[in-house]
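Omission of a single protein chain aside, the complex is shown with its protein chains in their original locations.
When the chains are written out, they are named A and B in that same order, and each has its own residue count from 1.
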Amino acid sequence: MTDNWLETKPGAPAPATGGAPLLEVRDLNVSFQLERSTIYAVQGLSLHVRAGERVGVVGESGSGKSVSALSMVRMVPSPGKITGGEIFFEGRDLLRLPLSAMRDIRGGQIGMIPQNPLSSLNPVITIESHFREVLSLHLGLDKHQAGERAIELLRSVGIPDPRTRLREYPHRLSGGQRQRVIIALAMACQPRMLIADEPTTALDVTIQAQILELFDDLVERSNLGAILITHNLGIVAGHCDRVVVMYAGRVMETATVLDLFDGPSHPYTVGLLRCVPRLTATRSRVFETIPGLPPQVTQRSAGCPFAPRCARVSDRCRTETPPLEEIAPAHSVACWNPVESVAEMAS
Amino acid sequence: MTAVPMPVQATRRASSSFWHAAWYRYRKNRLALVAGVIAVLILLVGLLAPLIAPYNDAAIDLTAVLGGAGWHHLLGTDQIGRDTLTRAMWGARTSMSVALGAPLVGLVIGLPIGIIAGWFGGIFDWFTLRLFELFQMVPTILAAILFITVFGVNVWKLALFIGITLWVGFGRLARAQYLALRERDFVQAARALGVSSWRITVVHILPNAVGPIIVFFVQQVPYVIFTAAGFSFLGLGIQDPLADWGKMINDSVTYLPIDPLLVLVPIGCIGLACLSFSFLGDGLRDALDPTSK
Partner (left out) sequence: MVSYLLQRLLSLLFTLFLATVAIFAMMHSVPGGPFTFTQGVMSPAAMHNIMVRYGLAEPVWRQYLNWIWQLLHGYLGIPFEEPTMTVNHLIASAWPITLIVGGLTIAISYTLGLLLGCIAAIKHNTWVDSLITAVVSTIGVALPNYVIGFLMIEVFAVRLGWLPVGGWGSVEDVIMPVIAFSLYPMALMERYTRASTLEVTYADYVRMGRARGLSERRLLFKYILRTSLIPLITIMGPWIPNILTGSIFIEATFALPGLGAYFTTASLRRDYPLIMALVLIVAALWGLCFILSDIAYVLVDPRVRLEGVSR
């Protein structure tokens, strides 16, 4: 009974299912203007998220995945700037909206879950204050209503004794509890979409599992669209429906989770999967790596960014940028020599 | 089969040590760079004054009293015929000696006390904190004046007296640094490996605490210059025939209508020294602390 607010609000537009996506990103470009160079953090990113769908964005550090997430709410830290592309949320191009409209969307329509719960809450105001701010801003609730709603929210994310917790200050809560509070805050105004940027990286493993379960639960019950940024393929396998693999600011491959893990096409994806240590591996194959380091992209050059490290590289790879092409339903790859079968790579 | 070795054009960044990185950051800061150069120049002038000053610092030329700027005396002369430029240079010598000597005294006294307080903790620490408070509570001017009237004053004594008033700052800083660094992971790791406390302090903690201590040191310099000049102002500072900027200002105030240069030169010297060390301190702080903006 206390959870029914999680279901879609009455009178809200019918959730987009199967049809138009909730979020559609087209050809997003983000670059960082430094003193003497420019870093092209994201190049030509396109993806879409439907209601009820969890899209994982995977990549190494520096692949541009976090920057992409922040771009969705136009919070790329300076000196970064979104230099091109479109981001359609429920049909509106977020990049063309005035800042005041953007503020309505932030927190109201799109909720963000950041990476570091320990430092993401204002240390000098109470938990209740945090909720009150956001509930009165987006839903116009008064103090009393906000208080009650906050208690429901805290309960729904699994925080025991919510009434007492409300009056406390963030430093009294553990990391896991703070992350739950943050999730509750993100959900407070019944957003249509959640963006989680490595939400469990800073937590220990048992808590990780709980938080991710909570995440799945919320997505399902409220039919949210969700983007889950992570570098952990295990999390992707367990908690995502579709995956986008990024490297050097570009999309290398996108597919459903099943397709990606069963039949990865891009050599980079294959490499990533091979890097995951397996209990069943023989001694000689315990730790595999992809040789080399990911680049910091300071030039917009043609050619596949993975070429320097790719085992299947050809001359064409170095001179022409492979476009993202569909090779199977809902499975696209940006590669001139995609892998046909995994067996082929293992020799 | 393990990963295929392919020609790798990995980006190679020269692994820079903390000091290299700090130096690089410092270099990029134009203001700090200029300030640093000026500060060093002032120090050099002070150091080399006996060699490069046009006249002997006590040389009196009664025929050229209060002459303005001219070929023989580029910045003029004072009321008993001493060359202003010479006095300014020798003044750099005395002022810099005090300006660097006093913080040094403060450092030498404060650093060990701060570290020991942190190390032993408990009642020891409690007493040290009371000691800090005690010294802060007592008006240092009183104490310094008392000392001066009794023991007399020269460059080193002045540095000593002023230095004694600075030790609390160094002590608190050293203690805070020690306590903070002791909780850091790398120190915990060293302890877990059985490294002795002594070695941890000297090899691990001290080098990491050096940054803020250097910055603090440099930041004390303008304050010391002010205070030393202040003592001259009260007639308690450096005495003749030694040259000292503060004294120069004091002496020449009455001659302002006749020869403004006489007052403006030492004022300019003090201003230049204070500004350059101040910006140097800022630059060092920004360079040594990568998180500051």
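Everything below uses one rule, namely that contacts are C-beta pairs under 8 Å (C-beta built on N, C-alpha and C of every residue); 3 or more make two chains touch, one makes a residue touch a chain.
Here the structure is a predicted model, which is why all the values come from computation and not from measurement.
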{"item": "Selected from A:L22, A:A41, A:V58 or A:L121 as touching the chain missing from the view", "value": "A:L121"}
{"item": "Hidden partner interface residues of subunit B, rising order", "value": "130, 133-134, 136-139, 141-143, 145-146, 149-150, 222, 225-226, 229-230, 233-234, 249, 253, 256, 267, 270-271, 274-275, 278-279, 282, 291-293"}
{"item": "Missing-chain contacts mapped onto subunit A", "value": "73, 75, 77, 103-108, 112, 114, 116, 119-125, 133-134, 137-138, 169, 171-172, 182, 185-186"}
